[in-house]
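A single protein chain has been omitted; all remaining protein chains appear in their positions.
Coming up: chain A.
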Amino acid sequence: MDSLWDENADNSSVTDVEWSRISDEYTNSGYRDGITAGKEASSQEGFDAGYATVGVPLGHQLGLLRGVSSVLLSFLKDSSDPSPSPSPQSQRQALLVEAQDIASQLARVRFSDIVPRDLEAEQHAREHLEKEDGADENEETARRREMEGIEDMLANLGASGKAKDTSGRPTVDDVHALRDRLAVLAERLGLSLGIDLKAIALPHG
């Protein structure tokens, strides 16, 4: 095989051009098909991982807190209920205000406020940005890389823009603080829920 090309020493420049044209064309074509196939082959795996490791625990814990707080709130609102230990009206009122505040703050929390960062995704987006000024790419590849870079950049802008918008948004720490207040409230009402509220910890980024 090697000898074949050696014999063509005269036409080496033509061969080189041809060689690189073929190389680019078929490599790119394979790359395109490969990226589609690779993506399809792995998206279910990614889905299952995100579902089990982040989505389910995050949702479950926030839901638990919301469920508990909503019951405590409606229980305290219902003033006709004989209070467990006949407490002064003002004390009960204070508990009600506390329950109201916890419940309304928990209701404000969104998935996007507490979801941990996907560091792998961010890392990969950075890699795209770095590759953007690659040296010997043909026009098509360069164009594609440019588009990738722009898309990633837009995604980053979106993310950072969201961060600006969300300056007043609740954080994981806020949710943990609400959790502690809820636990105190349940304790003061003398309730044993069968779960340890204080053990609830949202996954941090």
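Rule of thumb we're sticking to: contacts are C-beta pairs under 8 Å (C-beta built on N, C-alpha and C of every residue); 3 or more make two chains touch, one makes a residue touch a chain; residues count from 1.
Note that in this section contacts and distances are computed from a predicted model.
Undergrad: Name the absent chain by its UniProt protein name; which of "DNA-directed RNA polymerase subunit", "Essential protein Yae1 N-terminal domain-containing protein", "Ubiquitin-related modifier 1" or "Proteasome subunit alpha type" is it?
TA: So the chain that does not appear here would be "Essential protein Yae1 N-terminal domain-containing protein", according to UniProt.
Undergrad: For chain A, which residues reach the chain that was dropped from this view?
TA: Counting only chain A, the missing chain is touched by 1, 4, 22-23, 25-52, 54-72, 74-75, 82, 84, 107, 110-112, 115, 118, 120-121, 124-125, 128, 140, 147-148, 151-152, 154-155, 158, 186, 189-195.
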